[in-house]
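Only one protein chain is missing; all other protein chains are in place.
And then chain A:
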């Protein structure tokens, strides 16, 4: 917070021309202020088909604000937000959904006591028959849900079981499969592994990869660099509402990613100071020189040194 010049943020203001392969979703210098509080500022983000873009950050770093903009819950107050290369401004999450941007929130938007297949089609039920006798096409819904889940590699032998009886990873996967089925091109996953154990997290990571392989652009929000590094193609680290790092997989290692996540750049600057303090072991902190990941796609990144006063 005290030393902004060490962040790579200041490095980039080149204004690269748009790539010929237009990204599905693109943020250019986007930001969001809640009254006086600037929760997000000057953030660039691209989501390409068949790629996983990881957004990392500590609590209050602006991750939630970022996804709320992309998923249509909030409107950005600065910068640009483009879908398929065209600027957009969503009024509601339904608008985002109509453009193929689906968000799987932490609470998953499932109803625990309802069967899996009913949850899968909730709000978009398939029906048959004329009006007074219009009824749910249960056979078709079960068939479709089963096929979609299998396509994602999820095998449940009883679609009648309440979603609440599934494990956390399975529930997450059902929510992902549902989003994929209902035409999502961009899938935003809000901390899908946050509440899960190691094994269940693995399950979810596998489905993230499956969604990517089906050609979806995935935005994977997490505060776990290990999870991010397993599936990510691009990494954006948010810190106090601005981008701390934006690098492709080839340009950044797990260790460096972790360092950035932990506020490494800032800590590195403080290393020599911390080394003087008794009881603080600063030897393992990275040197500033170690944090070398290049700044990728930093379009219009306004080099504003003033950090926002608070996160989300």
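Keep this in mind: a contact is a pair of C-beta atoms (placed from the backbone, for glycine too) under 8 Å apart; a residue touches a chain by one contact, two chains touch by 3 or more; residues count from 1.
One rule holds in what follows: contacts and distances are computed from a predicted model.
The UniProt record for the undisplayed chain lists the protein name "Xylose transport system permease protein XylH", from the options "Pyruvate dehydrogenase E1 component, beta subunit", "ATP-grasp domain-containing protein", "Xylose transport system permease protein XylH" or "NADH-quinone oxidoreductase subunit H".
Within the complete assembly, A:111 is the residue of A:37, A:111, A:195 or A:280 that touches the hidden chain. Per the touch definition above, the residue from A:53, A:200, A:222 or A:242 contacting the chain not shown is A:200.
Touching residues on chain A toward the chain that is not drawn are 93-94, 105, 107-114, 118, 121-125, 127, 134-136, 138, 153-158, 161-162, 164-170, 173, 199-200, 202-203, 206.
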